[in-house]
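A quick write-up on the structure given underneath.
Here the complex is missing a single protein chain, while all its other protein chains stay put.
Should a chain be cited, it is by its letter among A, B and C, assigned in written order, with residues numbered from 1 in that chain.
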Amino acid sequence: MAMTGILRPGHVQLRVLDIDEAVNHYCENMGLIETDRDANGRVYLKCWDEQDKFSVVLEPSDRAGMDHMAFKVHREQDLWRFEANVKKFGLDTQKIPAGELQGCGERVRFIAPGGHNIELFAQKEQVGNGIPTTNPAPWREDVKGMKAIRFDHCLLYGDNHDDTIRLFTEALDFQLTEQIVDGDTQIAAFLSCSTKAHDVAFIRNEEAGKLHHASFLLGSWEQVLKAADIISMKDIPLDVGPTRHGLTRGMTIYYFDPSGNRNEVFAEDSYVYPDSPILTWTVDNVGQAIFYHSRTLVNSFMGVSS
Amino acid sequence: MAMTGILRPGHVQLRVLDIDEAVNHYCENMGLIETDRDANGRVYLKCWDEQDKFSVVLEPSDRAGMDHMAFKVHREQDLWRFEANVKKFGLDTQKIPAGELQGCGERVRFIAPGGHNIELFAQKEQVGNGIPTTNPAPWREDVKGMKAIRFDHCLLYGDNHDDTIRLFTEALDFQLTEQIVDGDTQIAAFLSCSTKAHDVAFIRNEEAGKLHHASFLLGSWEQVLKAADIISMKDIPLDVGPTRHGLTRGMTIYYFDPSGNRNEVFAEDSYVYPDSPILTWTVDNVGQAIFYHSRTLVNSFMGVSS
Amino acid sequence: MAMTGILRPGHVQLRVLDIDEAVNHYCENMGLIETDRDANGRVYLKCWDEQDKFSVVLEPSDRAGMDHMAFKVHREQDLWRFEANVKKFGLDTQKIPAGELQGCGERVRFIAPGGHNIELFAQKEQVGNGIPTTNPAPWREDVKGMKAIRFDHCLLYGDNHDDTIRLFTEALDFQLTEQIVDGDTQIAAFLSCSTKAHDVAFIRNEEAGKLHHASFLLGSWEQVLKAADIISMKDIPLDVGPTRHGLTRGMTIYYFDPSGNRNEVFAEDSYVYPDSPILTWTVDNVGQAIFYHSRTLVNSFMGVSS
Partner (left out) sequence: MAMTGILRPGHVQLRVLDIDEAVNHYCENMGLIETDRDANGRVYLKCWDEQDKFSVVLEPSDRAGMDHMAFKVHREQDLWRFEANVKKFGLDTQKIPAGELQGCGERVRFIAPGGHNIELFAQKEQVGNGIPTTNPAPWREDVKGMKAIRFDHCLLYGDNHDDTIRLFTEALDFQLTEQIVDGDTQIAAFLSCSTKAHDVAFIRNEEAGKLHHASFLLGSWEQVLKAADIISMKDIPLDVGPTRHGLTRGMTIYYFDPSGNRNEVFAEDSYVYPDSPILTWTVDNVGQAIFYHSRTLVNSFMGVSS
């Protein structure tokens, strides 16, 4: 198998201030599907074209932000290999028993140098995408709103940026695909564990452990337009877009969930391989790197969830 | 690195009856770029967004068809590992010296059970995609015709089908993503070495070593329409499309190069991971599996290049 | 007002063999909305973005086909002006009282030389498009299936072709926009009463009064793909497409309602003005004229409803 080790972002657990508003947002506006709830009041959601039981966990809280981001590894043995790598890198790891999240196997948790809770797991209950595996249709008709296809990546702000990038590239086998640099200082790093232009990205920041956004995939630029229309029709707070990113070429729009967590829906327009050159954006061109059309950063976009 | 081993289809060498007509077709109609010629009269082409020196080699010949399909592996050591695997599988392998194809490193060649020449290589000169790696634009303005993004996959017809699939899945680490079955008999197998729904596909056939088509990626369904328009504007023989495949969900159109080699350009609408379920199409539904809208196979589509 | 006289196709009354199946097809598959039924068992439908009460009337019958096609004129006085024109042209006219179709004003009916019942009316109840006229959203979220925007045109087969075209251009002020010719013989005529490439079209035929298809507008080529997917997902008999027409540049797909009436959904890609040149397709190129990509007429497409 060419795809080995860490496969993809498996889920993100987001803290939300009002669970009903949050469920309504992710399900009615974005098209995710509720698959379970647990005794802690957490609600489990998946995008329609995901096979695993959940990719988003909404956790009732008194502050917004990301509790943790979890990556799915290919095989049980990968879990222990990466746990060893992380320990060797110098971080403590913690085992979270199977079932702590319903349908999810044992997880290995560690705090990345930038302050984010990162987890790995090898097992999650597969509930399917609602389409038979024999003679399947290309899509489901009953998906709502933006019809998000999958949870795709997170962008995280944290301190100890260089250590975080070292952790992901050296201990976790991620590939640096694109970066923003200010002279010798890397300001942003886009990291892939697949052929996607990014599975996670990090921004150098003074404060630790911040979530910039959780991102979900759409199928085309026309679907980004429909998402933009829905944002206005449903009076969802828009941040920026629709536009294209310079970084990753993605076609994108940003907005906020009712708790103030930033969401992105986007359509891909790029791919990488291990032998792809690293693409570098210089800080004098940071506006274009982020928002390719306006070539200007906006203040609203710089904020993060607590 | 999650992506390891065999990364992607690196190139296809196609036999063509008239080299000038062929170069005109692939460059003017499809947008490939000529990067070199050699003493054997072979012409080297690449798609605009590929980094490597070539992904198509046109070889003057008195009959159409595929000379060989070559996959790029991640590292030199992968080359020898897969060579050993192939030998262990029971096939002879042959080393082709670096430089036999200009800019390409040493290749390992073997004849797959279905009669196709398959090659692996670890090294190819990178010439870039014509866009700077610092502050890159999302696309090039000077690309012609259909603006094919990359060589994507081949569909091959051959005998000893089950052995071929065993070779690719057991010795070469490909993943079976989708299949057509007639009872217990697998008629078609779609194989991935990445997260693409297919990097190569095989159809069970009585004759060995046939090429059904070489396929190239486009960016959207609108680009498939423009390709379709160009096919008619340039009086290129159409086979089938534009339409969608049931298999892989791809949005597609088929046509022939001047030598009678079938080409496809298509836009992706799917992806797989190692834990994705295998999708199975039953033979009673083969029309829909291939052409999702008409649900009918057409005779023209069944033919192959010699 | 630059738009005067005959404004647009106002409705088509189609004969259907099973009213429930027909309603299900036009509403669930195509997205039309039922607005009324009458004592004759007729069901009234409108597309979501139409203001008038109905644009399709389904009439229970023992044979498929078109009962009549009706055009809306701008003002009452236009109705009488065109009635006089039609009489002067040599045809009998008939007045159908207001309310014979619910919500529709008085209609002037005549049989065009090709054998079709054509009607004009000036008044129809406006029920709106379900979006407020103050601060309106760009679209409705509750539209089903293909989400057809409006009834757009019909293509009719009939005898006495030249007289029909004379009637529409001389008495009814339509403009010939495109045609297929075989030497001096016009085989097909596309006629506009607006800036659309066609509001009605006629094909020279030996038999009188046949319906080839009733056509409905979609918003983009991507919507044509989704319609094509729905055709297969709902097991609707496909005729041809998705493809582009040479004539009118339209992006199109054809299929049949449960009674065998041919439907088209299409996206526009052209427009005309009174000073636009007439575009002519020669019979040796008729395949490309109709199906721009395949450049081949298919037998299925030549048939008509009884």
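Quick note on the criterion: contacts are C-beta pairs under 8 Å (C-beta built on N, C-alpha and C of every residue); 3 or more make two chains touch, one makes a residue touch a chain.
The structure presented is a predicted model; accordingly, all values stated were derived computationally and were not measured.
Check C:N40, C:Q126, C:T185 or C:S300 against the missing chain and you find that the one touching it is C:Q126.
Checked against the hidden chain, the listed residues C:L120, C:L156 or C:C193 yield one contact partner: C:C193. Residue A:I231 is the one among A:L14, A:C104, A:I118 or A:I231 that touches the chain missing from this view. Across A:Q77, A:Q94 or A:S294, the residue that sits in touch with the chain not pictured is A:S294. Listed here are the chain A residues that touch the chain not shown: 221-222, 225, 228-229, 231-232, 238, 241-244, 251, 253, 288, 292-295.
Listed by residue number, the positions of chain C touching the unshown chain are 1-8, 51, 72, 74, 126, 128, 133-136, 138, 173-175, 193-196, 219-221, 244, 246, 249, 269, 273-282, 285, 288-289, 292.
Contacts to the hidden chain, counted on chain B, fall at residues 137-139, 141, 220, 222, 229-230, 232-233.
In the analysis below, only the chains that are shown with their structure count from here on.
The two copies, chain A and chain B, are related by a rotation of 180°, based on C-alpha atoms and rounded to the nearest 5. Rounded to whole angstrom units, the spacing between the C-alpha centres of chain A and chain C is 48.
Multi-chain contact residues of chain A (touching two or more other chains): 138, 220.
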